[in-house]
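Could you have a look at this structure, given as structure tokens, before my questions?
Missing here is one protein chain; the remaining ones are kept as they sit in the complex.
Chains: A and B, in written order; residue numbering restarts at 1 for each.
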Amino acid sequence: MEMKKFKIGLFIPCYIDTFYPQVGVATLELLEKLGQEIIYPPEQTCCGQPLANSGSESEAKATYLNFVKNFQDFDYIVCPSGSCVYHVRHHYDIIEQTTAVKKVRETIFELCEFLTDILQVDDLKIRFPHKVGIHQSCHGLRGLKLSAASELMIQPYSKIHRLLEKAEGIEIIELDRKDECCGFGGTFSIFEPDVSVKMGKDRISDHERNGTEIITAADMSCLMHMEGILRRQKKNIQVKHIAEILNCNAL
Amino acid sequence: MMQHARKAKQFLADEPRTDWHNQTLWIVRQKRDALAASVPGWETLREKASAIKEDALSHLDTYLEQFETEALKNGVTVFWASDADEFNRIILAIIRKHRAKNIVKSKSMLTEECGLNHFLQKEGIEVVDTDLGERIIQFRKEIPSHIVLPAIHLKKEEIGETFHEKLGTEKGASDPTYLTRAARKHLREKFLAADIALTGVNFAVAETGTVVVCTNEGNADMGVHAAPVQVHCMGIEKIVPRQEDLGVFTRLLARNATGQAITTYTSHYRKPKQGGAMYVVIVDNGRSEYIGNPQYMNSLKCIRCGGCMNTCPVYRRTGGHSYGYVIPGPIGSILAPQRNKQKYKDLPFASSLCGSCDNVCPVKINIHEQLYRWRQELTENKQTPFVKRFAMKALGFVLSGNKLYNMAGSLARKAVRYLPDKLLYLPVNAWGRGRELPVPPKQSFKQWYLKNHKDIKS
Partner (left out) sequence: MTKVDILQSIRKRRPVFPILSPDNFEPLPVALPGSLIEWFKKSLKTAGAEIIELKNTELDSHIAAAWPTILDFTQPKIRAEYPASAPLDKLNKIEHALFAGNFGVAENGAIWIEDKDLPHRILPFITQHLILKLDAGKIVATMQEAYQQFKLNDIEFGVFISGPSKTADIEQSLVYGAHGAKELTVILVTLNQKNITHND
């Protein structure tokens, strides 16, 4: 398989860095297996979304600038979190649009779309004999258009399905509500805890009802929320970031 | 805790009922999907509708004047009201002029917004709401919990109880057909005795001076044609420039609202009936302030289909009354702060920003982006709690540089690892209500990378 080789800046969002290092490792290993040159700028912190979604966009400007400083020198920036990518692309419009800022906003990609759109690969030669339920994280779905949202009357597609479908032995579970929000919503999960938890519970019931063993997503934040509920309710369903599945065996 | 969060908690306390509410509205969303899918070029139709509204709003002064000119030619009396109070007084003056006693009203969110019923009540005038859902909540002294399905929060047993009390239906009877028949009989008497019929307006056509009202029940027409005097109340944003524009909106409205191809009745009123009088009252009430505002003007495109409520995962699980504004749900949460920033400051935060509303909206209002913008504006104006703003300032400082960030991450992992559950899950930890915290790893990704990966590479 001849594949273009790029110099990639690896962006590991704050909560993945802090609580889910294995997702960062899987992303890194997967991209290296695909022959990419990966550099992790160690001075990186966060995209600033937690501040901005809480209404404190102006307090996030320094964080935005720190991000740009760290990531301006790559062909592409790849990140295993649709929400953070969407934030950089869409909301970094409040800082001065220098060449570096523009470049960062244009070259940042979520892992799945980087694989399908830039590397143009969807068969990763993996074996994953499990019943997998796909959680379509909202910012990836509607912001990055990783899949066709159910509200839109357009030709259905899903970059996430494309990557998983080819895994040997996998069974992708059909859900009753294929792309409803899990209720994480960043600081929404703290300021509206009751409805946030209820939304998560309902998403989990949908997976449970339809026989999911493992819930996966292109966003770890939704999975963190649902995992928290699953563990509180002592349910047998696991969560796994899509990078962990895609990296599960050697190519 | 925020106002919406507090009321949401109360609503959610009855989980089976929450599930029922959620599922009932989800079925409406599914019906909408099926009907939208049946229209080839649905997405183009939305774009066209949006463009028509943008055109209307950006030349609104011209179109409003054109509408008035045409309406006057048609023998219609036109009034203008700057705010709710002026609107209410105009309606009162019309009622007094015609010495009217019996007033019937079909659905109008504008009259709800202006508090017309309450105002007239204080003047000793009773208005009978004739939409079945609205009549139910009027009996119960509530406000609508949905703009298209006003009584969607109620169970048929509760409605049966209300009708037993107010209309003398059999105690314990809750069959929807039986209750609807009772309301039909009761309201027909009101229609036949009506002196004045008030209606809202779905569309006002500038080039002909026609107002268009859409209902399924036929209550607008029963009132308008029975009463000698008809009064149509419209916000300034209800204007569409041309007759042909109606062809676009009538394809979208009912499909997106309730999953019907069209409402049963789409009525076009242009001239008063023989021997009757027709009024149109055009109301601003703060709308014109947002004309030309690049961030919020889009909200004025709304055609009040309620589609954003049906799709909103938060609305479906918290009910319309949790919002505390006359228009609940996503669209209400961007309209409410236009009316009163202080009072409705928490509504833009009552959303997970999932964006489903934007995709459903038939006129392509960027609702979730406006929610995001309102969050910024309300914070800038210091209308959000000090503690929250302070915390964000501190967090902003931590995230802006590497050192503090690393330390904070390490502290967080240690806290979750070593603090006893009793301390970790104190009520102050809103996350811990219903959710476990993540299991802390031994090291962060950054620590792993610096320790392993760099060495391996070099």
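Following the convention adopted for this analysis, a contact is a pair of C-beta atoms (placed from the backbone, for glycine too) under 8 Å apart; a residue touches a chain by one contact, two chains touch by 3 or more.
Here the structure is a predicted model, which means the values were calculated and not measured.
Engineer: Who does the absent chain touch among those shown?
Structural biologist: Spelled out, the missing chain touches these shown chains: B.
Engineer: Among B:124, B:294 or B:427, choose the residue that contacts the chain missing from this document, as touch is defined above.
Structural biologist: That would be B:294, which touches the missing chain.
Engineer: Can you work out which residue in B:36, B:116 or B:248 touches the chain that's missing from view?
Structural biologist: Of the candidates B:36, B:116 or B:248, B:248 is in touch with the missing chain.
Engineer: One chain is left out of this view; which of B:81, B:234, B:331 or B:412 touches it in the full complex?
Structural biologist: B:81
Engineer: In the full complex, which of B:125, B:179 or B:371 touches the chain missing from this view?
Structural biologist: B:179
Engineer: Out of B:3, B:24, B:77 or B:429, point to the residue that touches the absent chain in the complete complex.
Structural biologist: Of the candidates B:3, B:24, B:77 or B:429, B:24 is in touch with the missing chain.
Engineer: When the complex is taken as a whole, what residues of subunit B touch the one chain not shown?
Structural biologist: 24, 27-28, 38-41, 44-45, 47-48, 50-52, 54-55, 57-61, 64-65, 68, 74, 80-82, 86, 130-133, 136, 149-152, 154-156, 159, 176-177, 179-181, 183-184, 187-188, 191-192, 205, 208, 210, 216-219, 221-222, 224-226, 236, 243-248, 250-251, 258, 260-271, 273-275, 282, 284, 288-294, 297
Basically, only the chains that are shown with their structure count from here on.
Engineer: Averaged over CA atoms, how far is the centre of subunit A from the centre of subunit B? Could you give it in whole Å?
Structural biologist: 32
Engineer: Which residues, counting only subunit B, touch subunit A once they are in their complex?
Structural biologist: Touch list, subunit B to subunit A: 2, 4-5, 8-9, 12, 15, 18-19, 22, 26, 33, 36-37, 39, 42-43, 311, 313-314, 317-318, 348-356, 358-360, 372, 375-376, 378-380, 384, 388-389, 392-393, 395-397, 399-402, 405, 409, 412-413, 430-431, 433-441, 443-450, 453.
Engineer: Can you list the subunit A residues touching subunit B in their complex?
Structural biologist: Residues of subunit A touching subunit B: 12, 14, 16-25, 28, 40, 42-46, 48, 50-60, 62-63, 65-66, 91, 138-139, 142-143, 149-154, 177, 180-181, 183-186, 188-202, 224-225, 227-229, 231-232.
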